[in-house]
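The complex is shown incomplete by one protein chain, all other protein chains being positioned as in the whole.
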Amino acid sequence: MSSYSPEQDDLLKRLRRIEGQVAGISRMVADDRYCIDVLTQVSAATSALQSVSLKLLDAHLAGCVVEAAKQGGPEADVKIKEAQAAIARLVRS
Amino acid sequence: MSSYSPEQDDLLKRLRRIEGQVAGISRMVADDRYCIDVLTQVSAATSALQSVSLKLLDAHLAGCVVEAAKQGGPEADVKIKEAQAAIARLVRS
Amino acid sequence: MSSYSPEQDDLLKRLRRIEGQVAGISRMVADDRYCIDVLTQVSAATSALQSVSLKLLDAHLAGCVVEAAKQGGPEADVKIKEAQAAIARLVRS
Partner (left out) sequence: MSSYSPEQDDLLKRLRRIEGQVAGISRMVADDRYCIDVLTQVSAATSALQSVSLKLLDAHLAGCVVEAAKQGGPEADVKIKEAQAAIARLVRS
């Protein structure tokens, strides 16, 4: 069971919607639609993906990190370091 | 013809790859894969979408904005304002 | 005269406020203040700096780029490429 299990359905719904958004952007590009209109849709899909990232990170912190911290030991350090690296990737992307 | 016509094929290839990435993330979530591994893939897809945004914006600047600036008049202002709003959305997202 | 001359006073006011914000953050850190409170102030200063970036970029587009596009020639390409590189740095930072 993963840390995001309680939100699995919500995450899958979001991801399928994003997949549809990206397919829609492909059609706009294939149809030579106005660049600013395409950009608006790409920004919307990017924001939606960032929301998925934040949801996953929330679950990781409240689940894996808290669990590992309670048990202590080197595993707690590994989980914290993974979370820190994931946050840095998110902030820099 | 749109400002990104010379890059239409490249954009379509990128968008189809991103669509596949998002479908792959859905499968990872459905399979209850480790949250940090899912996050890494979401970050990769987000970066790929941002590259598409930058390509579209580059085309808009070098195409629509330059063209409108040459012709002058209120249309040039409209194109510049659209570009500024699109950049602000990109930076804030 | 620079493209941002009409907004020079506004930009200087913003930058002095940001300088004060950063000095305030130093005092908070020296006083060992709670990390989340410090983070909130760092986020505020970061947003204020991004607003300065967007203002400068707006001025560059509406000023330098439009001017160069009207005159045409290789200078227009240089200005567009500079703007594109600056936007990419902003989006990626």
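Just so it is clear, A, B and C label the chains in written order, and each chain counts residues from 1 on its own.
Throughout what follows, a contact is a pair of C-beta atoms (placed from the backbone, for glycine too) under 8 Å apart; a residue touches a chain by one contact, two chains touch by 3 or more.
Only a predicted model underlies this, so the values are computations on that prediction, with no experimental measurement involved.
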### Query
So which bits of chain A touch the chain we can't see?
50, 53-54, 57-58, 61-62, 65-66, 69-70, 72, 76, 80, 83-84, 87-88, 90-92
### Query
Which parts of chain C are in contact with the chain that was left out?
1-5, 8, 11-12, 15-16, 18-19, 22-23, 25-26, 29-30, 32-36, 38-40, 42-43, 45-47, 49-50, 52-53, 56-57, 59-60, 63-64, 82-83, 86, 89-90, 93
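As a convention for this text, only the chains that are shown with their structure count from here on.
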### Task
Provide the C-alpha centroid distance between chain A and chain B, rounded to the nearest whole angstrom.
17
### Query
Per the centroid of Cα atoms for each chain, what is the distance between chain B and chain C, given in Å?
22
### Message
Two or more other chains touching the same residue: where does that happen in chain B?
### Response
50, 53, 57, 83, 90
